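Only one protein chain is missing from this complex, and each of the others stays in its spot.
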Amino acid sequence: MEKRSAVILGASGIVGQRFCQMLSNHPYFNITGLFGGSASDGKKLSEVLRLPEYCISQTELLNERINHLDVGSVRKIDPDIVFSALPNDLAREVELDLASHGIPVFTNASANRMREDVPLVVPEVNSECLEMAQGKEGYIVANGNCSSIGLALSLKPLLKYGISDVNVTTLQAVSGSGYPGIPSLDIMDNLVPYIQDEEEKMAREIPKMFGSLESGKIRNSAIKIHPTCIRVPVRDSHLEVVQAAVNQDVTPGEVKEAFRNFISSPQEMGLPSAPEKPVVLREEENRPQPYLDSMAGSPERARGMAATVGRVEVSGRIIRYVTLSHNTIRGAAGGSVLNAELMFKRGLV
Amino acid sequence: MEKRSAVILGASGIVGQRFCQMLSNHPYFNITGLFGGSASDGKKLSEVLRLPEYCISQTELLNERINHLDVGSVRKIDPDIVFSALPNDLAREVELDLASHGIPVFTNASANRMREDVPLVVPEVNSECLEMAQGKEGYIVANGNCSSIGLALSLKPLLKYGISDVNVTTLQAVSGSGYPGIPSLDIMDNLVPYIQDEEEKMAREIPKMFGSLESGKIRNSAIKIHPTCIRVPVRDSHLEVVQAAVNQDVTPGEVKEAFRNFISSPQEMGLPSAPEKPVVLREEENRPQPYLDSMAGSPERARGMAATVGRVEVSGRIIRYVTLSHNTIRGAAGGSVLNAELMFKRGLV
Amino acid sequence: MEKRSAVILGASGIVGQRFCQMLSNHPYFNITGLFGGSASDGKKLSEVLRLPEYCISQTELLNERINHLDVGSVRKIDPDIVFSALPNDLAREVELDLASHGIPVFTNASANRMREDVPLVVPEVNSECLEMAQGKEGYIVANGNCSSIGLALSLKPLLKYGISDVNVTTLQAVSGSGYPGIPSLDIMDNLVPYIQDEEEKMAREIPKMFGSLESGKIRNSAIKIHPTCIRVPVRDSHLEVVQAAVNQDVTPGEVKEAFRNFISSPQEMGLPSAPEKPVVLREEENRPQPYLDSMAGSPERARGMAATVGRVEVSGRIIRYVTLSHNTIRGAAGGSVLNAELMFKRGLV
Partner (left out) sequence: MEKRSAVILGASGIVGQRFCQMLSNHPYFNITGLFGGSASDGKKLSEVLRLPEYCISQTELLNERINHLDVGSVRKIDPDIVFSALPNDLAREVELDLASHGIPVFTNASANRMREDVPLVVPEVNSECLEMAQGKEGYIVANGNCSSIGLALSLKPLLKYGISDVNVTTLQAVSGSGYPGIPSLDIMDNLVPYIQDEEEKMAREIPKMFGSLESGKIRNSAIKIHPTCIRVPVRDSHLEVVQAAVNQDVTPGEVKEAFRNFISSPQEMGLPSAPEKPVVLREEENRPQPYLDSMAGSPERARGMAATVGRVEVSGRIIRYVTLSHNTIRGAAGGSVLNAELMFKRGLV
């Protein structure tokens, strides 16, 4: 199949640059334009890059200039597909405008995530909801909040035990606050037990992700999420301490087996950015750790796309475990790229 | 009343040095000997000090030499009281030996904490258990694990609501692992979701702390603690995310009021190291934070002795909050000093 | 003598808050107004405080409201003295305006530092330059850049050896970039070998600080400074690695003696914020360190006011050493407070 032309919005930000990383030399997509805010206007990607340069394997991309974001210009380019890492205040209108002009938009912004007509898709969790886009020329597919994605991935294999309530404490990396994001004086040798809107997002997104598609609409799951979100002095990856109440008896062995055996459509379809296993189970008592596990996932293109789960325990009908996933790869750019790969493989973009 | 002579065991370690800090120029106690391991043998306190020097307000203490630990030498000094920050393998025998020779031992070691004849006391929580020592000449009083103490302090005002189960995720500072403790390569820009024995300690200590004294013996409380302990790249203070299941309805306002109004014996008796309020309630959504709140507590001698509580919420019959306390002050040396002050004030040492 | 009324400009910033700390319960000055930018307009100091609360010993100050900065309102208050921690773009005009209206301004801003009519004073280095203010009603006294102050303090005792060239590498803490200052993503687990304008400031300020006062004007010293300034992931204190070329032979012992014996006017006059010794010499091979030495200086009011020097060596006619000083205390607020104390004690404010 021919490669699709792709434009990245918000290309100068932390997530935008992860889009550049994941889409460089991509087998399905071809980057034909980078757009960003006025601060990066006309600058080369290399001039605003906050990742080590080797992350961009398609090296000529480093010399690509970032265009001033203007929805008219984007439309004029008429890409086959748009990846959006826009800030929320811009995202709402720009994404709707592009979709209404027939362009599929795969977004990491939260602005349109909860709209009734926008599927909120974690590919291994609810790819069936992409159906909502079928038949449409333009549409928006949202990927979810970084902390929701990691949690949803790890809960999915346990759904069969009937999850009612989930208590979760998140330890979230600073890259989740974007750039410039959280000031060093606020987080060096410190912890901040609050992240604006984060707990609300988790509480409302997971029920939508676990919802069922009924006559073209999503009916939210009744699952209840009780999150406490904490910013920690770590560069990348969110670690989440989870207690999931289930409504049947289950052994630790069964739970581990469920994690270990879990695969889903992206794996079955052999998508390029799909990790062999969406959840890597570790038996060591001191894992997962950001330094060791944030880039879990193979093949190389899927590094950072697997969640790692450890410390699995069961007490009564509470399953307890710790999960870790890369917040700007799996929890942001990578999630949208995988959504787009799914749609491409199904011939829908 | 005359000052009591006090000897510090394990004086060269992180907790031992906090004992030096808290006992320097103390109104009740007078340091008459420092004892430590072979590495610090004969060295001056200043030579092994890992705190800024101004922490030791009694400056001549900096020139005090650390003696080789040998239980015979300690006994020969015959101090009125011993503070122990010994490693566990040494603590068990040394502390029992000293107690059996008529010396009261206030210990931070965990070795003898769960013995039937050793009260495990957080002064604001269960000072009545000090009764167990009454009438004895020598005895051991233990203070509890750093993460247990912080949790117990914050749970105490909620006991009246009937706490059955407590789920807690701890984010623990590196000073909790002592010196040299956790290597920098393990924790810089990283998180480790496991601390050896820590969860077990919390699960067994809290029921003893909340136990009732029945005919000279402690009958453990039925409260159940479910901890997940995580090491984080922060120098001092443990932050704990708590969900406490209670058996009656309660409003957030009532819970806050309970925290705000909480005082106990140390406050009533005006002990020198007692903070005005054992629990400081913060209403800001992003507190407590280690950098801002670890030294909570006034007067100056009580800095680091108050736990700070924030983010109080109630969902159903679950009370949710975050608490923070200084692990080597409130959670270690300071806890034992306050126990000793209680005993002194009651004329029992 | 009666206390002087003092107003703090830029009170909500990092240096402004250090002014609040150092002037709370001050024996000479009485804070009568806090002024800040629009973000802190009308807020209580406690609401914008980025220091632990116990730093503000005059606790009612925590409830003081920060007024909108407006030079007219400041003038209306007509304080005896103004402390300025304004950003440079504002500082230039505001400070000149206040001085021209007869108000003495002690500033940490760099805007007016190099003006011919503004003395640039490090109290232990060139207090004689305060003479320039004598007889004037309103004037500006500048204190110098944080990295210049630390360097000047440590070079002063060596001036007698005839310093020609100084090579210096600075390792500067993040608080030096103010708030929000350097983003955590830029500095966590990282180093940035560049700080805007910093090297230029050092190169031009030291010659003025070491200049001579000739008929009311400062004639710059011929000393040459070659700095390389690096931002490091440390919260407070600048460490500077110095090689000073002198024009006579000197032994390490003599250099150490010079550091050890150094005192100056603030010490002789017994100023409240003057450290007993402006330079603390450490003989341990691994000192100074930010964690251990940033708060050097006694009495308590002078904590953070002493520079610490270590690793003194001499090779040929190059004196090599490492010095450390607290960048927002000694290198900012404290420097200006000490200047003001000097003027007060001389009866000039």
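As written, the chain order gives the labels A, B and C, with residue 1 at the start of each chain.
FYI, contacts are C-beta pairs under 8 Å (C-beta built on N, C-alpha and C of every residue); 3 or more make two chains touch, one makes a residue touch a chain.
Small disclaimer: the values here were computed from a predicted structure and weren't measured.
Q: Have a look at C:290, C:304 or C:334 and name the one touching the chain we're not showing.
A: Among C:290, C:304 or C:334, only C:290 touches the chain that is not shown.
Q: In the whole complex, not just what's shown, which of B:14, B:149 or B:322 touches the removed chain?
A: B:14
Q: Which residue from C:62, C:77 or C:241 sits in contact with the chain not drawn here?
A: C:241
Q: Among A:35, A:106, A:262 or A:291, which residue is in touch with the absent chain?
A: Considering the complete complex, A:291 is the one touching the chain left out.
Q: Which of these touches the unseen chain: B:187, B:258, B:281 or B:314?
A: The missing chain is touched by B:187.
Q: In the full complex, which bits of chain C touch the chain not displayed? Write them out.
A: Contacting residues on chain C, toward the hidden partner: 167, 169, 171, 189-194, 226, 228, 230, 232-235, 239, 241, 243, 285-292, 310-311, 315, 318, 320, 322.
Q: What residues on chain A make contact with the chain left out of this view?
A: 50-54, 188-189, 291-296, 298, 300, 303
Q: Spell out, residue by residue, where the missing chain touches chain B.
A: Per the touch rule, chain B residues meeting the hidden chain are 14, 50, 174-175, 179-189, 233, 235.
Please note the rule applied: only the chains that are shown with their structure count from here on.
Q: Same residues or different residues: which describes how chain A and chain C meet, taking over half shared numbers as same?
A: same
Q: What is the distance, in whole Å, between the centres of chain B and chain C, each centre taken as the mean of its C-alpha atoms?
A: Result: the chain centres lie 39 Å from each other.
Q: On a C-alpha centroid basis, what's the spacing between chain A and chain B, in Å?
A: Centre separation, chain A to chain B: 42 Å.
Q: Find every residue in chain B that makes contact with two or more other chains and list them.
A: Residues 189, 291-292 of chain B each touch two or more of the other chains.
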